[in-house]
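Remarks on the structure that follows.
Shown here: the complex without one of its protein chains, the others still in place.
By written order: A and B. Residues from 1 in each chain.
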Amino acid sequence: MTPAGARSGDGPLLDVRDLSVRFTRRGEPDTVAVDGISFDIEPGEVVGLVGESGCGKSVTSLAIMGLLPGRGPKVGGEVRFGGDDLLALSDSALRERRGRDLGMVFQDPLSSLNPVVPVGVQITEALTRHRGMDKKAARTEAITLLERVGIPDPARRVTSYPHQMSGGMRQRALIAIALACRPRLLIADEPTTALDVTIQAQILELLRELVAETGTALMMITHDLGVVAGLCDRVNVLYAGRIVERAERHRLFATPRHPYTHGLIGSIPRLDSDPELELPAIPGSVNDNLPWDTACAFAPRCPREIGRCTEVTPGVETAASRLLRCHNPVPATSA
Amino acid sequence: MTSTENATTVTDTDLLLEVDDLAVHFPITSGVLFERTVGHVRAVDGVSLRVHRGETYGLVGESGCGKSTLGRAILRLVDPTSGSVLFDGTDVATLKGEPLRRMRRRFQMVFQDPLSSLDPRQSVESLLTEGLRAHGLSRGGEADRARLTELMDAVGLPSGALRRYPHEFSGGQRQRIGIARALCVEPDLIVADEPVSALDVSVQAQVLNLLSRLQRELGLTYLVIAHDLAVVRHVSDRVGVMYLGGIVEEAPAGDLYSDPLHPYTRALLSAVPVPDPQVEDDRERILLTGDLPSPAAPPSGCRFHTRCPWRQADRCDTERPQLRVPEGAGPEHRVACHHAEAIRDGRITRHEVAPEAVDQSSGTGPAAPEQGGSLTEFLGR
Partner (left out) sequence: MSAPTTWARRRRARIDDTAQGRSLGADALRRLRRNPVAITGAVIIAVFVLISVFAPLLAPHGPAEAFPQLLDRLRPGEIPGAQDGFPLGSDQNGRDEFSRMILASRQTLLVGVLATVFGLVFGVLIGVVAGAVGGWADTVLMRVTDVLLSIPSLLLAISVAALAARPSQTTVIIAVALVNVPIFARLLRGSMLAQRESDHVLAATALGVKRPAIVVRHMLPNAIGPVIVQATLTLATAILDAAALSFLGLGDADPARAEWGLMLATAQPYLDVRPALALYPALAIIVVALGFTLFGEALREALDPKGRR
């Protein structure tokens, strides 16, 4: 799975330690969106952050990129990338890193592309600024990039405006922009959620190829376990701002240990499952949480809840490259 | 075809809904002062389908295929351009005014976005009572309240929810309210347009289970419209696959997934992500190239020929295939493809399709490899 030679052995490419993001509002209690998340990404690795709305996955990516709104959120912890703590960098230094080492692809390609600038210009800008190319070389490179991401007729498409492209093509263009500076890490936040299934399959295939080819690492943020199953090397499952389980994808899907992961995988209707059986649903909604400080947030919805779950915060256990945060995990044998 | 078979309509008492050659075209207008029609978006273009009492018919397709418009045309929330919609023997497509309004009691809708489809200024009770009043089902305060409490219980909400307002609920609970509203007038048919796609993954299963339980208990008939094939397969007895305004394949859910015959259905099935790494690693993917052509200028012949990896030179781009039962398939399995049998039997193999940029459709042929079966390449073999 992992491309040869990508793991250089210098430790992880991205090392997120105890990241927390707290939103404060006047006259109201603080909202903790991200509550002490730690994970790392090796060079060339594809790591997934999975969770439902409000689990903090998107806020995590924005915090890593330094794209959270300036006032309001309080960010704590460390984000080490190539020896620097991204959270401690100045705005201008961070902007430089963002252009060169980190690329980002968002859910909605239309709103993240500049509507009044041709797509080609948006790519060449990045090339001239961060890779010091001249205009002509940048244009040629832009065409190559567009071709690489599978945009038909790239020489003509360079002059197209975003609104002249279809959703799938826009997402390809956005990926081309993100890749323009050959980043070492690509962060993709729900890159296929707004797309149709057949287009989604194209984009996922493209990401798969690009990772294998360029050796860039990919952080994949999604709510779709199916997307994760086909793409990620390691998967982090988030619930209410904390990682509840982390494992290599085959192990995670074969033997999910956390009741949330277990329930989530079980509750998804599958093409190859028996439609006569009722889906084992997780009761309640993501709003029915307990505070992590004094309990397990998932306890109110958990079928394996024991007394301790509502009284003691479950600690993190790491065993055999699996991280687990649960008082009463699903036995490893039952899948 | 079906228009001559009026006899079946009379004898088949199980039939609740019969849509015949339904079309919905939206005019495209331009001009500032004097609007003129410069074309039509053929959202739904000649769809025929039948839904039996008590069954669930699933309609799948990607955005822009016209599935939502079809659902709304059946409910007469948009006006059909041509064709007929026989609901229990009455042509809904020609109904107007008060008779149409009274007919609405019998077919209801569940919306995709439960928040925007509930009036934010009405309490749940008043939203539901409204339905009772509109159809003269109201029997006064106490009786109504008892009825609504019962309804709340049926959809898994406490009766205290009646006094609350939509914004005070979570997404899943709102969808339950949406379902309760549809149920309050005791309909025969419920059209559910993407009933779970706006909900969190962990909540989707709850709502799907609720829908099937209600069907069992109340004998409801469903038309479920969704883009998620797994969801559709889970809830449906029969499934129709739509592409660019037409149904390209229709079959019992199991058959469709085990034995897809239309190239588009095959591509769609192979594109659905499965939450199982083993399946994901091993499966053969049929990646479609390019985008959906504009429904304002659909391709000639078979609508799918511009993206079809099995396209043949003979008549794919000239003759629009009709739904037919292919040789060797079950009697309920119908497909609109000239070469369905040949593709199934492997007599035609896949070839590359050059992606075609879709912005202003030229209406002419595709930029696919020239012609001839000789160009079919042996991919993946």
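Operating definition for what follows: contacts are C-beta pairs under 8 Å (C-beta built on N, C-alpha and C of every residue); 3 or more make two chains touch, one makes a residue touch a chain.
None of the values given here were measured: they were computed from a predicted structure.
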Point to revise | Residue among B:Gly89, B:Gly160, B:Gly219 or B:Gly328 touching the omitted chain | key: B:Gly160
Review point. Considering the whole complex, which of B:His25, B:Arg50, B:Lys67 or B:Arg181 touches the chain not shown?
Key: B:Arg181
Check your understanding: Which residue among B:Thr69, B:Gln108 or B:Gln312 touches the omitted chain?
Key -> B:Gln108
Check your understanding: Any idea which of B:Asp14, B:Asp119 or B:Glu150 touches the chain not displayed?
Key -> B:Asp119
Study note, to complete from the structure: Answer key for B:Leu86, B:Ala134 or B:Leu287 versus the chain not shown reads B:Ala134
Point to revise | Where the unshown chain meets chain B, residue by residue | key: 75, 77, 101-102, 104-105, 108-109, 111, 113, 116-124, 130-131, 134-135, 156-161, 163-165, 167-168, 178, 181-182, 185, 209, 213
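The rule is simple: only the chains that are shown with their structure count from here on.
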Review point. Using mean CA coordinates as chain centres, what's the chain A-chain B distance in Å?
Key: 32
Point to revise | Contact footprint of chain B on chain A as seen in their complex | key: 52-53, 150-153, 157, 160, 164-169, 196-202, 204-205, 223-230, 249-250, 253-254, 263-265, 267-273, 275, 278-283, 285-288, 301
Revision key, fill the gap. Listed in rising order, the residues of chain B that touch chain A in the complex are 62-63, 170-173, 200-206, 208-209, 212, 227-231, 233-235, 253, 257, 267-281, 285, 287-292, 354-359
